[in-house]
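One chain of protein is taken out of this complex; the other chains stay put.
Labels run A, B, C and D following the written order; every chain starts at residue 1.
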Amino acid sequence: MSALILTSVLGVLLLYLGVFGQKRLLAPVAVLGLLGAIGVSATGWWMDVPLFAHMVRFDNAAAAFNMAMTGLTILLFLFGVDYYARMERDVAEHYALMVFSLTGAFLLTSYTNLLVLFLGIEVLSIPLYILAGGKKSSYRSGEASFKYFLLGSFATALFLMGIALVYGVTASFDLGRIQEVAMAQGAAPTPLFLLGLFFIAIGLSFKVAAVPFHFWSPDVYEGAPTLVTAFMATVVKMAAFAGFLRLVQFTALPPTLATALLVMTVLTLFIGNIVALRQTNFKRLMAYSSVAHTGFLLLVVLGNTAASTSTLFYYTFTYGLATVGLFVVMTLVKRAANGSEEVRSFRGLYQARPWLAITALLLLLSLAGIPLTAGFVAKYQVFLLALQAGFLKTTVLAVAMALVGIAYYIVVVREAFTADEQPLEVQVTPLNGLVVLLCGIAVVALGVWPIQLP
Amino acid sequence: MLTLFYLFAAISVLSALVVVAARSPVNSVIALIVCFLSIAGHYILLNAQFLAVVHIIVYTGAIMVLFLFVIMLLNLNRSSEPQKSLATRVAAVVAGGLVLLTLLAAVRQGISVEPARDFDIGTGLVRSVGRSLFNEFLLPFEVSSVLFLSAMVGAVMLGRREKNPQAA
Amino acid sequence: MNEVVSAIRLVPLEHYVMLSFALFSIGLAGVLFRRNTIIILMCLELMFNSVNLLLTAFSAHHSDPGGQVFVFFIMLVAAAEVTVGLAILVMMKRNVDSVDIDQLNRLRW
Amino acid sequence: MLLAALLLLPFATATLLLVARPEAQARMLAMASTLVTAVVVLLLWAGHPGTAVTVVDRDWAPAIGLRLVLGYDGIALLMLVLTGLIFPFIIGAGFKQQLDRPATVNALLLYAQSFLFGVFAAQNAFLFYIFYELALVPVFFLLLFWGGEHRRSITVRFFLYTLLGGLSLLFGLAWCVLQTPAPYSADFTALHALRLGTDVQLWLFWALFLAFAIKLPIFPFHSWQPDTYTMAPLQGTMVLGGVMLKMGLYGILRFVMPIVPEGVLFWRDLVIWLSIGGALYAGAIAFRQRELKRLVAWSSLSHVGLLCAGLFAWNSYGVSGALYQALAHAVLLVGLLYIVGAVTARTGTGDLGAMGGLKLRTPRLAALFLLVLVNAVALPLTQSFVGEWLMFNGLWQHNGWMAFAAACTIVLGAIYMLWAYQRVMLGPDSGRPALADADRDDHLYLVPLIAVSLVLGVYPGPVLDLLEAPVQQMLNTLTALN
Partner (left out) sequence: MVSAQLLAPLVPALPLAGAVIIAALRRRLSGHAAGLLATALIGGSFLCSVLLFLGFDPAGGAQVAHLFDWIRVADMRVGLAFQVDALSLTMMLIVTGVGTLIHLYSIGYMHDDPRQSTFFALLNLFTFAMLLLVMGANYAVTFIGWEGVGLCSYLLIGFWYTNPAYNYAARKAFVMNRIGDVGFVLGLALVFQVFGTLDYTTVMGRADGFATGAPALTAITLLLFVGAIGKSAQLPLFTWLPDAMAGPTPVSALIHAATMVTAGIFLLVRSSALFVLAPLTQDVVLVTGLVTALCAATIGVFQNDIKKVLAYSTVSQLGYMFVALGLGAFSAGLFHVTTHAFFKALLFLGAGSVIHALGGEQDIRRMGGLRSATPSTYRTFLVGTLAIAGIFPLSGFFSKDAILAHAYQHSPWIYALLVAGAVLTTYYMFRLLFLVFFGSYRGQAHPHESPAVMTAPLWVLAVLSVVGGALNLPHVFGGHEPMKHFLASAASGVGLEHLHLSALLEWSLMGFSTALVLLTIWIAYGRFAKQATLDPEAEALPVPQRWAARKWYLDELYERLFEKPYGWLSTNLSALLEQRVMQPLMVGVGGTAERIGELLRRVQTGNLSTYLFAMVAGLLLFLFLTLNGL
């Protein structure tokens, strides 16, 4: 709870710093503030009480998600010091907006009321609409922002329709009440309730970029500034899934809806992975791979077993770590390769910076799900969970698609470790190096000693 | 009462159609305003007086004016804007129709929602809504400030011209 | 039962649901129908309003102010979104000199 | 303790090599490490009590049922010994085949060794799986960095194909783990105690078997193999064919047979026919290969088909034979590949059409080749014969026609092996300038291999005794079924 307040205030503070032109202070303050937020979240561990008239509830899962997301944001901010160094204006706004967005993410992890869910999504999204367009002079950035905004609003409309319908049946936005109704209705809910849940699920599917509501993600990932893309791919995805899972846990999706979402999962797994095969732009590749990961995560959400929260947390967190690290590497490569974001430009990385390449390798292997990296444990947990939930055939597909996933990640590895005629002159500042290294170490450490939420 | 409802309903549906179909953006805006006004009528029918007022202020007064303003500012009021191909438009109508059909089909057996037993006649009034807002919904209320702040910051940030625009 | 209540009850809830669905679908069709971004934004507003109407109707029938508070929040959010949306639109207009959504296709594949 | 040393020593050395990059001393350092591990492995063998041993048993990551259980029985020990003893040769091949960046090469090789030890020592299915997949990574880089032409696509293809199997295994494994009593366990003991329904076993068999079928590989999952073997640097091929392939064999024994015995019963005829068919197919194809290394690749494929068939005969002879042959095949393949390397280095080509008459210039090398070849065509008193003989017997006990088809491979083997020998060594002088004959290093390398193949061909007792108890124990599952 206090974390929520802290980040809100932090955002304002950053804006003030911007107003007073203290550009150099922005990153330290932001990082310190977020560290504080982690600390505050940590103190809230085991203090699991409903707050604000059952609006939010910071249970352990929420605390863990919040800390993880904050941690990822800190990594991004550390990277941002270098990233924003060449930016003249609006730096404070960027920081502040990201912190605000993080605040929205906190709401998504802890809501117990649909209104909070709705606001959480909006608080999360609106800054992102803006941030995606953060590179104002860039056409692509603008296009990304616009697409994101328009499709996002559309999805919001659908989502709201869902809330309205659910409200019509339950006369409340409180998850507890909704849960009661859902229990009472059992496997054959009234059409209105079913429709309500359906629209809410669709709205959330958009946020997590599930096929066919994923169309925004490749374009936005590509167009948005890399830092924002990384934020979207990690924190936003984590928050959206946490929100989704919470909903599913309370409403225990009606069977037909679950089936429909399973079909969506299948589509997501298939299209996300298959299309990623043909991507040459690294950011688009990451976007499709993110769609692909959405497929795996949807299995967790739909499976909705006792282990779901833990699995989801582990998966999204480790995925986030790897993604952040890779985006940093990509930025460094991009600078060395005259702004090219193509996978091809990774070529020669090992020659130029062996350790960077090896860390990138670890991160990629983690995304691909090769053992002793966190990604493997994450994927395995997903399979286990999906099998437990009875999704035998879908799991088979997921396994096959995991292979396809490996295929496109390994191509990046191959490029990075192929020698190039022209050496890639990669400049690595200490902070960048630190971020990448932290990600790499974390990914391996979490792979060797997987954590589990209690 | 029912007659009034049908009247408002007809107005809102018709004006909504006009919003979609009108050639000129300004016409659309005006149709939308009409639509919103009719919706405000519904609110009154539903005894949601507070909401009706806020609705008119926010939508008709603020949002729609903003729309108009932007249309004028960007000089978008050309009636000959390019249209989508016929096939696309038909597809759009069909899609909308299908959604409507499906939704209606879903509720054709009734919505089986039991209205509350003990009605509070003050439900839609300022007092009731306000109490609710500042008790139960305090957190969302506070959070919305963050929302607005970010929207403001964003609007300023994006709306401001770059001093030294450079090619992407 | 006073007259307010009976007045509310006079119009069946189903009617509101159907009206709301109709407006929602029109808005949805409009989003697909038009190329002008402004109009699309307006269609989105229409969709929001159909939800608002629905929520209000439910709220009234349930005699629960919560629904109307929610509508209030939707309005807030809609306002914020419109602000941001129009800002983005203005930026786009500056960049491409068009508000035609079909003009935006540099990011693809 | 010794077992831990096996896992850690190569790993530590590899990391040292990778970090410090002592390019000049890299080979020696790696050699020292492998020699020490070889000694350790022998000590392990010497101290083997004859029953299954569990060395470490503790929780690691309970979240996924991963436990650190290390140990070995006779079968695992054989594989450990194989890995331990063959790696000095694999490293040793690097002294001649000087690849650039020797520190990296040797580091990768040693990582592979460490992971392979892990595979064979793991007593937890997860641990096994982790090492199983990890072992792939060093080979991936060996192939990518030092492979032949088209290495970029071949590397990826190889990696993906193998992982296809890996993921299938993971899937099957996950399924099995979920069948164990809660809290789930992936320990071999728990998995082997499973009694699954027949219909489940029928499909689960393929989920588990596919991985190993690809790893071995048997027909028709072999498509990755010839290109990979041919294009990989010599040492990479040695690792792949000499040791990694045996993971497949080992996996079948550890996963497929104990967990889904009924599946095995149901499918084994198909598998055996596929294996033997593949062996014949590969044997036939090997004959007309124009490239020496590719010929060796196909020959390995042919041998492996037989090996898998022997295993699936599923009786003491077949299984012991296959395991014995695994050892023989490693020795044989490493020797053959070394000779391929030696010949290619001398003639500057791998093209059989461009060779011939080498014996005139390099009689010693020819003699060594011949001695390796004797093992390849499985003449009695060589290791391969013992294995093949047992496998034929095993197959015969199961089905005479299978034994007949399997025995036909000895003809095909003779055809292509002698053909290769003739193409390379015999024939008139092809007018090459003076070539260096096999030198002391070559002898130092090949003579021990040949000696092993002969000694173990004449006196296979120690190895067979090692296998006796665990194989018997494994076959009890079958007896229990009937």
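The rule is short, and it goes like this: contacts are C-beta pairs under 8 Å (C-beta built on N, C-alpha and C of every residue); 3 or more make two chains touch, one makes a residue touch a chain.
What you see is a predicted model; the values in this text were computed from it and never measured.
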Determine which of the presented chains are touched by the chain that is not presented, and list them. A, B, C, D
By the document's definition of touch, the residue of D:V53, D:A93, D:L234 or D:I285 touching the omitted chain is D:I285
In the whole complex, of A:G71, A:P191, A:G303 or A:G320, the residue touching the missing chain would be A:P191
Which of these, D:L173, D:L210 or D:V374, touches the one chain of the complex that we don't see? D:V374
In the complete complex, which positions of chain A touch the hidden chain? 147, 150-151, 154-155, 158, 191, 194-195, 198, 202, 206, 211-213, 215-216, 218-219, 254-257, 259-261, 263-264, 271, 274-279, 404, 407
Footprint of the hidden chain on chain C, which residues? 28, 31-32, 35, 101-102, 104-109
In the full complex, which bits of chain B touch the chain not displayed? Write them out. 84, 88, 91-92, 95, 98-99, 102-103, 105-106
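One rule holds for everything that comes next: only the chains that are shown with their structure count from here on.
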Using Cα averages as centroids, what's the distance between chain A and chain C in whole Å? 27
Centroid distance [mean C-alpha coordinates] between chain C and chain B, Å: 4
Between the Cα centroids of chain A and chain B the separation in whole angstrom comes to 30
Residue list for chain B, restricted to those that touch at least two other chains: 103, 107, 111, 113, 116, 136-137, 140, 144, 147, 150-151, 154, 158
Expected list for chain C, residues touching two or more other chains, is 13, 17, 24, 27-28, 41, 58-59, 62, 64, 66, 69, 73, 77, 80-81, 84, 87-89, 91
Contact footprint of chain B on chain C as seen in their complex: 1-2, 4-5, 7-11, 13-19, 21-30, 32-36, 38-39, 41-43, 45-46, 49, 52-53, 56-66, 68-69, 71-73, 75-84, 86-91, 93-94, 99-100, 102
Contacts from chain D onto chain A in the complex sit at residues 60-64, 66, 129-134, 137, 140-141, 144-145, 152, 155-156, 159-160, 163-164, 167-168, 170-171, 174-175, 177-178
Residue ranges of chain C touching chain A (in the complex, touch as defined): 13, 17, 20, 24, 27-28, 31, 37, 40-41, 44, 47-48, 50-51, 54-55, 58-59, 62, 64, 66-67, 69-70, 73-74, 77, 80-81, 84-85, 87-89, 91-92, 95-96, 101, 104, 106-109
